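Removed: one protein chain of the complex. Kept in place: all other protein chains.
For reference, chains read A, B and C in written order, and residue numbers begin at 1 within each chain.
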Amino acid sequence: MSTNRGKANIIRLFNVTKRYGGKLALNNITLDIEPGEFIFISGPSGAGKSTLLKILYLAERVSEGQIVIDGINLARISSQRLPFLRRRFGMVFQDFKLIPNRTVFENVALVLKVAGKNPSYIKKKVMHVLRVTGMEKKANHLPPTLSGGEQQRVAVARAVVGEPSIILADEPTGSLDSESARRVLNLLLGYHQNGATILIASHNIAQMDCFSRGRNISLEDGKLKRISTILC
Amino acid sequence: MSTNRGKANIIRLFNVTKRYGGKLALNNITLDIEPGEFIFISGPSGAGKSTLLKILYLAERVSEGQIVIDGINLARISSQRLPFLRRRFGMVFQDFKLIPNRTVFENVALVLKVAGKNPSYIKKKVMHVLRVTGMEKKANHLPPTLSGGEQQRVAVARAVVGEPSIILADEPTGSLDSESARRVLNLLLGYHQNGATILIASHNIAQMDCFSRGRNISLEDGKLKRISTILC
Amino acid sequence: MLKPAKRFNCDLMQFLSNVLTDIRSNRFLNIITIMTIALSILLVSVFMLFFENTGRVLSAWKQGGRAMVYLNDSFTPAMLPNVKEQLISTGSIEKMVFIPKTQALERLKREIGSKTQFLSTLQENPLPDAIEITMTTHSSFDRLQKAANQIEALDIVDTIEYGQGWLGRFFKLFNLFKMTGYAMSGLFLMIALFITANTVRLTFYARQTEVEIMRLVGATDRFIKTPFYVEGLLQGFLGGVLGIAILLTGYLTLSSGISQNLGAYVYLDIHFLSWPAVAIILSSSTFLGWFGCFISLKQILRPCPVK
Partner (left out) sequence: MLKPAKRFNCDLMQFLSNVLTDIRSNRFLNIITIMTIALSILLVSVFMLFFENTGRVLSAWKQGGRAMVYLNDSFTPAMLPNVKEQLISTGSIEKMVFIPKTQALERLKREIGSKTQFLSTLQENPLPDAIEITMTTHSSFDRLQKAANQIEALDIVDTIEYGQGWLGRFFKLFNLFKMTGYAMSGLFLMIALFITANTVRLTFYARQTEVEIMRLVGATDRFIKTPFYVEGLLQGFLGGVLGIAILLTGYLTLSSGISQNLGAYVYLDIHFLSWPAVAIILSSSTFLGWFGCFISLKQILRPCPVK
């Protein structure tokens, strides 16, 4: 399988290993992802799906190996440049990571404030993504007063609000009923059609609807088990 | 539909309403549950599933209406007796609610320590439920170092370790792959066969396997929409 | 019949291990609490040390307050033991020295100066016999005044002179200093109390999740509270020991420095805190730890169940 097709790869992993104490959460992963791809990362609980997304986001550093994102070697990123790199990503964390004492609006707006956008743009943009995710009415609520599914939708809204070129979504529909899940997946599909590269980690790929052009990366016990193309 | 069959009802709700500010999270729910029943609570995100379980557990007080559990009116429970009532329940919280700075073992053991069990019994029992949920090897880890699915299994282990007569499980397999989910459901089924009353809240009942004798309580927007018997 | 005892032992062992686990898993919070208690204790004890020693130095000055009792013409040296007894019976007297008029005259001559020879030409000694008395330290100025009046009322006494103006002012000021010192000790103690309670409240704030979860799995308030109290008492005690240790180190360094540099000029009787004071400080600090817990637990463990 040739990994060097037309476009340059946006994400490249070379022999990446992540160790927690003695435990190998990722074991010698080599992987290339093209811009605009739609990738599913599947595998049982504890397989290393979240770890894979976290090292791409630089929320964790790798123990061994190299990661190159858009031509930038992550090992060489200084802590000054790190925030700017992260702004090119949108990440949905498995445990949401919402700030408990800020409203839904503020949580989502933070991404844009951090990037120095102006207030009127922020307001418009944030209310737009909240509308799309069905969280418009909860804009002024605090995260702990939301239901699990509502929190998850806020996390999704925050991940996409900055219009990132790469979206990393860890189990983004795990707490959602099928109707809300479809809305979230359609939202992500929309960004995909606009050219964003999307990686979704999910323990249950059967749940997901079928997409035109997806690849499924299957992990098990930290090892890359299989890469397959999804065709419905 | 007669709600007074052979056994006395273990859980009875009369016109229960739960209000958060202006929002009706539960709207005039009347419901009877017999001992030993296996109940699914389904409904879309924000329907009130978690709220229903929380008021049964007395993690929240109702705004209106009455709840009688095993002949005890929850409105009349003093704060001194509350802990003793809670020990009869096992609850899996949707957000797990594990103590972050205690190991998995200590988190699960807490239920038994609180009940004054002796150390050797605690050790044996806790290791047993951790084995059953597949978390034996992580006994000495701290919750924040676990994957989402692993945390969920610890939460399940904690809920069942006290051998409660009523198990309230809020989305207990939401972060689990199908294999782990089956193990968890089998575990709960085992307790059901030993006579425990089990309530499971889930946004996606289709995911669940079929059980011999289940009822599905469907919520929508805080209202009881339908009660149906599941027969596969 | 052995079972209950064994059960108790196990429970105690388990309980202690719980507390140790708690302390280990909240090391950062514990260190901050202990440091805060230690600093508060250091603060109060430094002030106590300062105040006690200043007080001692000032009282030594106060002791200098002497009085002269001038006896009238009817006095003869034979009456001395009798007079002394009468004086002693008034109380407030520490030392008495009889100064016969011959000696007084010599003293006067010395004071007026060797240049003036005129006193040696006197036929008769014009001065009275006198007794110099030293007042007891612990007496207040009012008591002193009363004693002086009693003495003056004696038949044999002509007048008594005791620096009515100067000594009175000194006494008042010394008392004011003492009062202010006590008030400040009290204030500092209260500040230490508040600060410690605040710190403990903050550490509890950080541990609220833990407490909430414990309640949710059916822990009684007592089950939750007991380890916190033990931890609080321990923190308080350790904080106190640390505070006193810092104080002692500072004291030893400074006092050796002072006696080297000033010892030649001034005799300063600087003492460290007495054992009872140390005991009081240690129990206060232990109380501080306990009290912080008490306040915080009151706030967290409200009767209504928290979410």
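Observations on the model:
Just so we're on the same page, a contact is a pair of C-beta atoms (placed from the backbone, for glycine too) under 8 Å apart; a residue touches a chain by one contact, two chains touch by 3 or more.
Only a predicted model underlies this, so the values are computations on that prediction, with no experimental measurement involved.
Note that the absent chain touches A, C when the full complex is taken as a whole. Interface note: of A:Arg19, A:Lys97 or A:Arg183, the residue touching the hidden chain in the full complex is A:Lys97. Only one residue from C:Ile156, C:Ile195 or C:Leu248 touches the chain missing from this view: C:Ile195. The hidden chain makes contact, of the residues C:Asn82, C:Thr180, C:Thr249 or C:Ser283, with C:Thr180. Listed by residue number, the positions of chain A touching the unshown chain are 57-61, 79-80, 82-84, 86-87, 91, 93, 97-102, 106, 110-111, 113-115, 118-119, 158, 162.
Touching the omitted chain from chain C are residues 28-29, 32, 35-36, 39-40, 42-43, 46-47, 50, 54, 57, 70, 108, 112-113, 115-119, 122, 124, 126-128, 158-159, 168-169, 172-173, 176-177, 180, 183-184, 187-188, 191, 194-195, 198-199, 201-203, 205-206, 250, 254, 258, 262, 265-266, 268.
Here, only the chains that are shown with their structure count from here on.
Greatest centre-to-centre distance from chain B is found for C, with centres as Cα means. If you average the Cα atoms of chain B and of chain C, the two centres end up 61 Å apart. One simple way to say how far apart two chains are is to compare their mean CA positions; for chain A and chain C this gives 66 Å. Shown for chain C are the residues that touch two or more other chains, namely 307. Residue positions of chain A touching 2 or more other chains: there are none.
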